[in-house]
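My questions will all concern the structure given below.
Every protein chain but one is kept in place in this view of the complex.
Naming follows writing order (A, B and C), and every chain is counted from residue 1.
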Amino acid sequence: MPVDEVLNSRNMSQNLNDLPPRAALVEIARDFHARGWMAGTAGNLSAREDQEHFWITASGQPKGRLDELDFLLIRIKDGEVVERVRPENKPSAETAIHRAVYGLFPEARACLHGHSVDACIASERAKKNAKSLRLAPIEMIKGFDIWQQNPKVDLPLFENLLDIARLAEEIRKRFRRQAPAITALMVRAHGPTVWGASLQDAYNRFEILQFILSYQARLRR
Amino acid sequence: MPVDEVLNSRNMSQNLNDLPPRAALVEIARDFHARGWMAGTAGNLSAREDQEHFWITASGQPKGRLDELDFLLIRIKDGEVVERVRPENKPSAETAIHRAVYGLFPEARACLHGHSVDACIASERAKKNAKSLRLAPIEMIKGFDIWQQNPKVDLPLFENLLDIARLAEEIRKRFRRQAPAITALMVRAHGPTVWGASLQDAYNRFEILQFILSYQARLRR
Amino acid sequence: MPVDEVLNSRNMSQNLNDLPPRAALVEIARDFHARGWMAGTAGNLSAREDQEHFWITASGQPKGRLDELDFLLIRIKDGEVVERVRPENKPSAETAIHRAVYGLFPEARACLHGHSVDACIASERAKKNAKSLRLAPIEMIKGFDIWQQNPKVDLPLFENLLDIARLAEEIRKRFRRQAPAITALMVRAHGPTVWGASLQDAYNRFEILQFILSYQARLRR
Partner (left out) sequence: MPVDEVLNSRNMSQNLNDLPPRAALVEIARDFHARGWMAGTAGNLSAREDQEHFWITASGQPKGRLDELDFLLIRIKDGEVVERVRPENKPSAETAIHRAVYGLFPEARACLHGHSVDACIASERAKKNAKSLRLAPIEMIKGFDIWQQNPKVDLPLFENLLDIARLAEEIRKRFRRQAPAITALMVRAHGPTVWGASLQDAYNRFEILQFILSYQARLRR
């Protein structure tokens, strides 16, 4: 087939960055649900709209069955809901964590939070009150732009608090003192939150962290 | 794409509650089979039709290959088959457990029973004759509407009896004395039964319990 | 939707027994490949044509990519190839095992052999030279028509021999002395062979055995 034909027939939305942001989040949510990372109604996904706002998934919806209207536009500064298409939709209970991420990291364009059995197991094995989880120095870690032989990379670890506002504040406080080595954090017994410079980048990094934590969960016994 | 177009083009059956109940059960059965929770002809799914009746899957059918006619309408009170489309179909052998659930919990609209390797492993590790399995206090437990820090939640555990009528009677007896903390029970070496206020709710909760039991099966060794 | 419409619109091939036998085997092969039970070109599937013949998959083909012409008709008595559509196709190297099964069990209509990591692990834990593997008495065992409380069921176990004719002869010899408790056997470090009274029945039983061996592989450590 001549190159021109291929170029014309190409499905331009193959890369997540070629999709409208909310359509990309719908696709990611279906994908994460199918992989067991958004069981029940767990998890929340967001994409930055502009420097001051981001779209986030509605609360309490099964994430494998969202559509593009199940998102709310949030103001980063104060968490105000600026736009919602379905009047009954409420923003995710963990919106405050996304606000912290977008506020701290202007280059973050998307932020993905899921739950995974592997991540819970890997984090459960960290010492009590540990502030971080040392990641195994396997090749996959290069996906976080760490280009060293046997790098020592720590995943920031937070205790799971019922009070999300307080958890968000702890994230803000700790990251203001010291930026994390990678664009990710883990809440113990809960799940990872990963952000990136684009939707595709955040998606890639979520997969990468999941690979590393799965390796750690299964290796150390 | 303008909001109107999205709203018009929306597949209204995305949420399981937007489907006719038996169509939703067919979809759940295919999904559970694909995930290994309904191997062979194992498992049975039901949805309440009204206060006195529910539809349940036919016995002995491979659950990934049902259609909407493979259900029987059962009277809760006495287990009578009130309607069957295919004359050769028989109600699930475990219909008595569904009758117990619908009889005990008027708010239950759907009841899902599958088998899973993880659930069998987690329950096998419970002490002999234990009446319950303590669930790990991970975030996912909030999917059962438990909003506490480090909650102590017990999954009711029953021994696997060949005599289903007796098993159903034990469930009824124990739950009349004390309602379970969550809308689920586990039969040891067999599998979980989960109910919910709607089809989507029961499906979500089944996934959530499966996540927690998978965590427990893999963590404790 | 009225019952008539559903009945008319029904995809009659939902049950594997409603498909032409070779079409059903093609579907099973794709399914088993996708689940990791037919990696590379491993495994072989057959269906009885009449009392004296069966169709078996061609040797050396990737099993996720078969079509209905990739089968050969084999005479049970002597292994003669009675029909082949593609002249280059050769019968599976393990045809002799299928011949043994169809010769021993006139009621067997289909015979499925795959490889699985779980089955290899479970069988590796059996004692050296053990002639059988005791199956865990979990509920799923009822799928083999064993209706007892805590049944003691043994899966016949054979050592993996390079010489398939000799292996087939051992199977024949042992099963003539004593029929197996279930319609299955396991070759150590290799994989299960499961047969059934129909294509759907053999498929169901393969899934069931896989569930039980997966449970055993993961429970005993």
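Operating definition for what follows: a contact is a pair of C-beta atoms (placed from the backbone, for glycine too) under 8 Å apart; a residue touches a chain by one contact, two chains touch by 3 or more.
These numbers were taken from a predicted model, which means no experiment stands behind them.
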Quiz prompt | Which displayed chains the hidden chain touches across the whole complex | solution = A, C
Quiz prompt | Residue among A:Ala96, A:Val117 or A:Ile208 touching the omitted chain | solution = A:Ile208
Quiz item: Residue-wise, where is chain A in contact with the chain that is not depicted?
Solution: 1, 3, 6-7, 10-11, 14-16, 136-140, 143, 147-149, 200, 203-205, 207-208, 210-211, 214-215, 218-219, 221
Quiz item: Which residue numbers on chain C touch the omitted chain?
Solution: 20, 36, 39-42, 62, 65-69, 85, 115, 117, 120-121, 124, 160-162, 187, 189-191, 217, 221
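Criterion: only the chains that are shown with their structure count from here on.
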Practice problem: Return the chains common to the contact lists of chain B and chain C. | Solution: none
Practice problem: Rounding to the nearest 5 degrees, give the angle of the rotation that lays the CA atoms of chain A over those of chain B. | Solution: 90
Practice problem: Return the chain label for which the distance between chain Cα mean and whole-protein Cα mean is smallest. | Solution: B
Quiz item: Residues of chain C touching 2+ other chains?
Solution: none
